[in-house]
Structures are given as structure tokens and as C-alpha cells.
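A single protein chain has been omitted from the complex, and every remaining protein chain is retained in its original position.
Labels for the chains are A, B and C, by order of writing; each one numbers its residues from 1.
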Amino acid sequence: MAETIIKIDLKKSPYENEMIHNRWHPDIPMVKTVKPGDDFIIECYDWTGGQIANNDSADDVRDVDLTQVHFLSGPVGVEGAEPGDLLVVDILDIGAFQESQWGFNGFFSKQNGGGFLTEHFPEAQKSIWDFNGMFTKSRHVPNVEFAGLMHPGLIGCLPSKEMLLEWNKREKELYDTEPERVPALATLPYADTAHMGKMAPDAAKVAAAEGARTVPPREHGGNCDIKDLSRGSKIYFPVYVKGGGLSVGDLHFSQGDGEITFCGAIEMAGWIHLRVNLIKDGMAKYAIKNPIFKPSPIAPKYDDYLIFEGISVDEYGEQHYLDVHVAYRQACLNAINYLTKFGYSKAQAYSILGCAPVQGHISGVVDIPNACATLWLPTDIFDFDINPSAEGPSKKVSPGMDVPLSKDK
Amino acid sequence: MAETIIKIDLKKSPYENEMIHNRWHPDIPMVKTVKPGDDFIIECYDWTGGQIANNDSADDVRDVDLTQVHFLSGPVGVEGAEPGDLLVVDILDIGAFQESQWGFNGFFSKQNGGGFLTEHFPEAQKSIWDFNGMFTKSRHVPNVEFAGLMHPGLIGCLPSKEMLLEWNKREKELYDTEPERVPALATLPYADTAHMGKMAPDAAKVAAAEGARTVPPREHGGNCDIKDLSRGSKIYFPVYVKGGGLSVGDLHFSQGDGEITFCGAIEMAGWIHLRVNLIKDGMAKYAIKNPIFKPSPIAPKYDDYLIFEGISVDEYGEQHYLDVHVAYRQACLNAINYLTKFGYSKAQAYSILGCAPVQGHISGVVDIPNACATLWLPTDIFDFDINPSAEGPSKKVSPGMDVPLSKDK
Amino acid sequence: MAETIIKIDLKKSPYENEMIHNRWHPDIPMVKTVKPGDDFIIECYDWTGGQIANNDSADDVRDVDLTQVHFLSGPVGVEGAEPGDLLVVDILDIGAFQESQWGFNGFFSKQNGGGFLTEHFPEAQKSIWDFNGMFTKSRHVPNVEFAGLMHPGLIGCLPSKEMLLEWNKREKELYDTEPERVPALATLPYADTAHMGKMAPDAAKVAAAEGARTVPPREHGGNCDIKDLSRGSKIYFPVYVKGGGLSVGDLHFSQGDGEITFCGAIEMAGWIHLRVNLIKDGMAKYAIKNPIFKPSPIAPKYDDYLIFEGISVDEYGEQHYLDVHVAYRQACLNAINYLTKFGYSKAQAYSILGCAPVQGHISGVVDIPNACATLWLPTDIFDFDINPSAEGPSKKVSPGMDVPLSKDK
Partner (left out) sequence: MAETIIKIDLKKSPYENEMIHNRWHPDIPMVKTVKPGDDFIIECYDWTGGQIANNDSADDVRDVDLTQVHFLSGPVGVEGAEPGDLLVVDILDIGAFQESQWGFNGFFSKQNGGGFLTEHFPEAQKSIWDFNGMFTKSRHVPNVEFAGLMHPGLIGCLPSKEMLLEWNKREKELYDTEPERVPALATLPYADTAHMGKMAPDAAKVAAAEGARTVPPREHGGNCDIKDLSRGSKIYFPVYVKGGGLSVGDLHFSQGDGEITFCGAIEMAGWIHLRVNLIKDGMAKYAIKNPIFKPSPIAPKYDDYLIFEGISVDEYGEQHYLDVHVAYRQACLNAINYLTKFGYSKAQAYSILGCAPVQGHISGVVDIPNACATLWLPTDIFDFDINPSAEGPSKKVSPGMDVPLSKDK
């Protein structure tokens, strides 16, 4: 059996574990070193570090401290890795802990994080998803069950010093264009809640003030939240520092394209089994800027879809110019409205789009002025037929608890 | 054999055929009427109406008259169809004409149309794709061959009068924000080159002045350019006028998500075999605003991919806010750069992304400030291995003709 | 457009066309010669040469002259092909003729051909399948519709003289073990109805007496009736004579594994578009005895299945030893009985298993004394849900015409 090189204790705060960090910085010390060809297991907190509980209240989602996220396990050094190499990572498996067979999905309050449809779902809500082997279902979203497309929401190597400075610079410039905005345009370095891993206290203090937040995806990968980067896939990461420094966290049991609920996928604590190899000087050999990857040979197959179109005229009738973001929002709203015809609440429908292996395609981006995006809703996750018919829909959804909501304080 | 209810003659101008039109207007007369349950065949011009030839010069792409497009076949009336119904359309098959077994892909000059990567490919270029049964290859883009994912780029029902006015209003408002822009922000009604089908001359003159251009996708579907709306799929179209008025054109032999080259897919003339049915009052029954559809059971399977990530920091280093358009552009540029390492020119690589069944996914849209988009490049369309390896790439592309380019005059 | 190198006239007897033959013999002259890399189209009679009509009587199936089959188009010579080479054949497309958009499936009378379940269906029956673009349905088998998995039931190169002698010898030996058996154990050479293509009359007379019948699959491929050798696949055929001599016929619109109804698949006349290439000395290079092939990238996807098991205890309770034939028969009977619970007649159910893209797997062949075979019934070809549920099945099949039966005379 592969060695577990990073262990965690769910009963303890991630701040107590020096193999965890929650900022990106080139100077965070490696917590372990492995060799090319090795495989090993890394345990991970859920992205919030345990702030969300398995219960029927959304208070914890409403009150979450987002300056703490994401708690990452690592960085792991790889012998021989040098800037310019590609670190080849095979995700051999992912799982939840035996004692923690559940995950959560939530909508953040517009006052604290927001989300893709925050105008329509402005207050905190939460659904809990129980895992039964490879499958999941939720007491808050009846009549759906599906196999997990487990993946790390966040994985990548440490940035170089130059790259870090560039990140901070460009994000600050954006932030400064509208500094009062809620939600903010960007998450800037924030030392108070930084966890700099094994760094010595003095150095950590300095680094915390400039350590990049983990929220956005960047050149190194990071918080890409790509559902198809799932267990079984093979990823080629750019290396920027000696040893590579691979960190991982934010495990998801499943997610729809876009991670539209922001909190986010079906979020879980768990473990990830990895194997690493190197392509020396691979960045130049293959002109690599961002990571590239091969999808898994063992992803769940939910390939019968009902596909919803959206165009870049928003829900208020306003015309936008080739805006895929607006177009995808319309496709999502169209799907939500459709599902309500079968008895789902809008929050339940939104949860489904955030949690199930929904595809979001950029279908047309040149037909001025309208972008066209499509949302692919898998039909086989429902225990009834959701396809249209001449008879029209009937209320199929079993009565039960809706997605809990906690009003803003 | 099903009846061919609309015939065309490739040797004649589409303007001579009164079963063709190139504007949207509720008053365009039905050219044929069919019954629910009927299946029938419709012949279609390529979207430009024959402006592009099978040769090795891009002059015709450079000089194309885009005010003429798209030439559509129809409208076809369906007995019993009324506003509020859903018109269920099965695409039973699509094909090119025996005497016209080829298609074209082009990049418009930035001066005349532009495209998704027009800053990088500012001048007109064209590739010709020959069809060999279900497969295609190009003398301008060696070492790729793939089966066609044939689909209509443009299909939908006539708008109501109210809907037409709304389209014109919102697009004019957008246009007016930057009326001098090249390419324009929107294509407004333009009477000079309008073809109003069977409309009587006086009425046609009036209607031409307000008929919506066919360029963008809209609520009725229209020019969605969704590659997966392919032969074998089933589509549910909103009906806005009595009889429905289904028109179709802009047939594509294949296309990548986004239709990023704008001209566009592998564009072809050909025929489409359809079957129609109705869901009475289906729009209300299912809360339908835009068309929905089921994908085909017989689409080409190129499901081994190399996936490229892009984030919403543009190629000049500027930070954008959750902009999927920018993110997808980066993923495309990353793929293009990758392919050059095997010997493709950038134009050849761009053609591949525009023509092959490339997927474009909206992977993350909430992780401020970066959207993450992924481009899925099918690996099995190449006759050599394009996956990364420790050895690095070698020049694999056979020497030959590059994609012809015609400089702006 | 590719050249049609072999043309047929459905209104004329295949015996009048010297590009057709119905026996295997090394001396049948090539009807055309092509070059490696060429693609071309070949037209084909249905396997019976037009003996079966599109009507509602099975008399023609009952009275069929099986000594005539199969009518093949060819042989086509390939420049440079020599014994020991592999002839690489790409099936670029297959289609029915515009004027002949239908096919037939039948059960032969036990007195004249029989079939896999001939004890259960001892009399001639026939179903007619209409083609609507890529899809088919039958007035005799309601509530099913599916896309065609078009393939040549029979394709291969001419045998060498030595191979022919070996075929005749071994089949005669088997035949002689039970010469009175009905149906016979093997089909021996039969000169009366032989069609030897372009052979000169005297030579033809001699060759007809020894020409191998086309019924069984053999080393060269021949009548393999492999549904997955469908349009889009690539096949590597052994070459035994100079020029190869590729012949093809017995086109099927669709078929289930096993071709269990014997007459057989959905049988049709039509055309096939091929491309040929050579691997010199390929038989030795790859130790090839029988053809090998790659499946198509564009086969219909009906991949939700209900799977039936069968073991090698026959329907009369008798124990057989690791007999896959018996086991598959049980799986088929189990599926037929299951379908009757939804209102299908047994003949309708048998037709479905013969025509639809049913899979037959050799699941276990070592667990003495029982072989285990599985029949995979695609569920998406039905317009109702055939999966089991707690409520049990209800009669879903629309009333209509059953599969016509003609009693033995």
C-alpha cells in the first residue's frame, strides 16, 4: 500500500497542522520529498477547514470566514524537479474518510461571497450530500442519485517569486477599479488568517503579507475547479521552483461545469492518491503556459442529456456583447425554470446544477452580438423521466425538506 | 423515400429561388406546409450562397459580402402549430450533395468580419476540406482526418412581430454605444441585400427594412452554431407564429465549440432530412424560453482528449473579471502554441480548432477574479501521437501547402 | 466525388451483371483494378439478389432459393497486392439507394434454412423495416426506432487454390457425418445456381463445381456478419492471390450480435464507399490468420442496456458442457419472454433481437459445466421504459400488425 505522507486530524484545526497552508508563496518549505515514479497518499481538509457541519441549518455557510480558505496539503517536493520542467501527476484515486462519508454544497450570501446566480439566490443556503459507496444523494434534494466524479478543486505547484509578484500586481489593479464592490473583484493578500505551513514564524509573518490568496485559478493551475480533472486523470503541471512544491486540497465528490454555486461543488474532506513523474524542460518543449491534462478512463458516464441554450441577452432583457458568462447564466436559469415544472424548488434545481456532472459548453462565441452557451443536464441522475413529452410534466418530486436557508443577520 | 420539399440549384443565385430567405420576419410566407409526423428533405445553400470556391486562394473570403448571409431554406409551415407550442424536430440525417463533396473554413479579415482570434489572424485565410464518405481531410491542414459531426448552424422558427421589434431595439442600442467599431458590435437590418422569400415585392420592401439579420442566435434558436445539435438530435423549438415557420441553413460538416474561426465551421451546401411533431402549449408546460434539445445517438466518438486550460488574464497580461471569453481565448492560444511544436503553422492549428470536434467547457466561473475555460482537443483525429512524452515532440506534420492567405487590399 | 466502380440495376437479375458473383474461387477475374490510397464506391444487391419484397407476406422468405446466396460485388483488384500482404480497407460510408429505403428481416422455415431459434420459430416470418434517414422502424414491430449500424455482412478477398481445397475438404467431412440433416450441417459447392462473374463459360462451368459457397465466415473473413465491422471501421484482410480480389455484399442496415434470425439482419441493397491500402508482407509481420479490425468512430450509441444471462442448460433442462451456443440461446429466450410482458409477440421480440444493436457476450467459458453468455438489450431503442420496477410491467406495445407468418406448404 502506498504511504500516506500527509495526515490530518479532522478533530483538530488545520492551523495546528504544519503540513497545511492556505496561501501561495515560493518560500513555503516542502513538507515531504518524493522521487519521480513514486506514488503516495495525501489527506486533505475540506476547503473551509471544517467550518461547515452536517446538519440542516445554513448558518455556517452564511457565517463562513472566507479569508481562511483554501486549506491545502503540501507542498510536496519532487527530487530533480527544476523550473521549466513539467510535473506529471497521475491521480490514482480519491476518497472520503470512512468516518466522514458526506459533503456539502452551499450558496453564499451575497453579503459574504455571493455566487454565479447571487441575484436570484441572495441568501445563504446549504444542502448535505450523503455518500453511499461511489454514489451520493441528499435529503435536501430528493429524487436524484449519481456516482461521484471525484476531483481536487485545487492543485498546483508553488509559484516563483516573480510570478507571485505578477499575480499580486494584476489582481490589485483590478481590485482598485472598484474597491467598495460586494462581492469584491478580487481577494488580496490578507495576513491575519494566513497559514504558511512549516515556515518559521518571522519569515511567515513577512510572507503572509504577500502570499497570494488561493481563490482564483492561475498559470500554475491552482483553484481551477475543473470537474474533469478527476480521479484517473493525468496532469502536466509547470514547475517554477526547485522541487516543484505540489499542493492539493478542496476535494470535490462531484461538481457541475462552472461550479456555479461557488460553495461550490459537493465539498468534502478526504484523501488523494497520486503518482509523480517529470518531463525535463517540458515547458519549452511543449510551449506550456497553463497545465494541460488527459481526462480519466474511469469517470461516471451520464451521457444522456437534456441541453439548454442561453444567449448573451440577460434576464432583464439587456443585450451584452459576446458575453459567455451572461449566456451561461441564461442557460442555467432556463434549466432551473424547467426543473421547477417537475416540483423542484429553485434552490433544489440550482443545487443540482452545482453538484451533478452537468456540462457547460461554449457553443458559439462569434455570432455578434450574442454568445451562445449550453448547459447539458444529465437525465439519468433522476429517478423519473425528465424529458419533454406531449402530455407535459407532472409533479414527480417527493415531498420533503427544501434546501435550508439562513437569512442575513 | 421522403419528399424533397425545397430544392436548390447550386449553379443559380439563391436570390433567384423564392424558397430561400436571408432575414427574419414574421410575414415571410410559408413555402410548404407539412403535417405533424411527416418527414421531408430540405436542400440548403452554404451560408454565403456560393461566394466561396474550392481553390487555393483566400480572396473570396477576404471579399465576401457578409450583408447577404445567411441564406436559409424555408419557412416551412406545420399544420396546427400555434404560438406557445413546441415544434419537435428530429434531424434524421444531413449530407453534402454528390457533386459538391467539399467544404470550407476561413478566417475573415479584421476589416471584414473578424473572428475570435482576429488580433492574431488579422487577414483572410481559407482551408478547403474534402469529404470522403463520412470523413474529411484538407490539403491545407495535413495529418488530420475525422468523421463529420454534421449539423445545421442555423435553424429556428419565425419570430413574432413583437419579438422582432425587441430584437431590433436591443441590438440597435448596443450598436449605438460604439457605432464606428470594426468589426461592428451588431448587424442591423439592411434592406439592400435582403431576400424576403416569397413575399410580394411591395411588402418585401417594407419588411426588408426591418427584417432581423440572421447573424446572432436568439430566443428562437437561429444561428446558434451548436456543434452537438447534429444529425440524429431532437430539438424542441418555441413557436411564435401560426404554422411555426421553420427555416434552416448554414450546414456544417463539422465544427469545434465556439466556432472560433467565424467562417466558421467546415461550411457546406447540402440537404437535411427532418421530421416534425408538436407539443401543444409546450412553452408554458415546460417554462421554455430558448430551444432545448437532446443530442444524437450517432455522433462521432473522438473521446480521447488533451485538455488545455485558460484563465481570464489575457495574452497581454491584463486581468479581467470572470470573463469566460478571455479565458477560452487563452485556452485556444495555448492549444495553438502546443500544436506548432509538432510542425503545424499557427493558421493550421487555428483551423483545426475551428473545424474538428473540439469541446469548449466553462470550467469555473466563480473563483474571482479568474474564469477558467478548457479546450478539449481530440487526439484521435491526428495520424500521429500528440500526447506529451519525456522525449518531447518531433516535427510530425507532412510538408505541403499552408492555409492560403490573402492580404487586405 | 469518388467513382462508382461497380454499378447494379435493382430491376435486373444479378445473374445478368458480370460484376457480381456468388461463389468463392481464386480464378474469378477482377472486375476493376484500383490503386493503394484510392477510394471508390461499390453498389450491392441485397444478399438474396432481390428475392424478398416489401410487403406483408412471408411467402418469399419461406420459398427463398438459398443456393443462390450471397450475391457479391467484385472482385476488385488492388495494384501491388500479393499473397501475404494485408489489404487495409476503410469503410468510409454505407447507404441504401434513394429508391429503396427499406430492408427486411426474416426467420427461415425449419424446412428451408432454419435459424438459431428454429425450434421455437419453425415457420417463415418476415418484418419490413423502413429507413428514415439514419433511423429505422417497422410496421410489424411497433414502439422501436433506432439509428442504423450499417455494415457489410460479407466482405473479404479471394482464397488461394489451396485454401479453397481445404475449405471444401473440411466442410464435406462435416457434412458427411450427417448428410440427411435438415438444416444441413454445411453448404457444399453447387453448380446449378453458381454465378462466376466474368469467367469465361467453360472455365466457369468447371469452377462452379468447386467454388466455395458464401455462407460461412472463413479465414479470409467472408460472411462474418459482425455488426461492429460497420461504416467507419478499418479492416486488415489477408491477401491470398495476386491483386487481392476484394468482394463485398450482404449489406445490413443493422443487426444484433449473432445474427440470430439468420435472415438475418435488416437486409438491404445499397452502396459502400471504400478506401484501400496495403501493408506489404503484413500477415507474417503481425502473425495474421483471420482479418483484424478497428471499430468505427461513428457507430450509434445505445449504451444503456438491460442484460440477460443464459447458461448452458438448455430450455428442456438438459445439461451441456461449456456450450456457449446453448447459453446464448437461453439468454435470447429469456429476453424474448421478458419482452412479451410488455405486449410484444414472441416473433416481434425475436425480430428485435435480430435487428437492433444487441450485444452478445461470451461472459464465462471455464466454470464447468456451464458456459455463461449475456445478451445486452439496448433500452433506448424503445419509446417506453422497459426497465423493471416495483409496479411491474404494463402493456405498452401499440396494437397493430404482428410479424407476418407463412405456413410451410
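Keep this in mind: a contact is a pair of C-beta atoms (placed from the backbone, for glycine too) under 8 Å apart; a residue touches a chain by one contact, two chains touch by 3 or more.
Just so it is clear, the structure is predicted and the values come from calculations on it, not from any experiment.
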item	value
Residue, one of C:A2, C:M199, C:C355 or C:A371, that touches the chain absent here	C:A371
Hidden-chain contact residue, picked from the options C:V206, C:I288 or C:L405	C:I288
Residue touching the undisplayed chain, where the options are C:H21, C:H140, C:R218 or C:R275	C:R218
Candidate in contact with the missing chain, chosen from A:R231, A:K285 or A:H361	A:R231
Hidden partner chain, residues of chain A it touches	1-2, 39, 90-93, 98-99, 101, 132-135, 146-147, 231-232, 273, 275, 297-302, 380
Chain B residues that touch the omitted chain in the full complex	301, 303-304, 380, 385
Touching residues (missing chain, whole complex) on chain C	86, 88, 115-116, 166, 170-171, 173-174, 183-187, 215-219, 221, 223-228, 236, 257-262, 264, 277-282, 285-295, 304-311, 313, 317-325, 328, 330-331, 334, 337-338, 340-341, 359-374, 376, 387-390, 392-393
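Heads up, the rule we're going with is that only the chains that are shown with their structure count from here on.
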item	value
Interface sides of chain A and chain B: same vs different residues, half threshold	same
Whole-Å gap between the CA centroids of chain B and chain C	39
Whole-Å gap separating chain A and chain C, where each centre is the average of the chain's CA atoms	51
Distance between the centres, which are taken as Cα means, of chain B and chain A, whole angstrom	32
Shared-contact residues (touching 2 or more other chains) in chain B	none
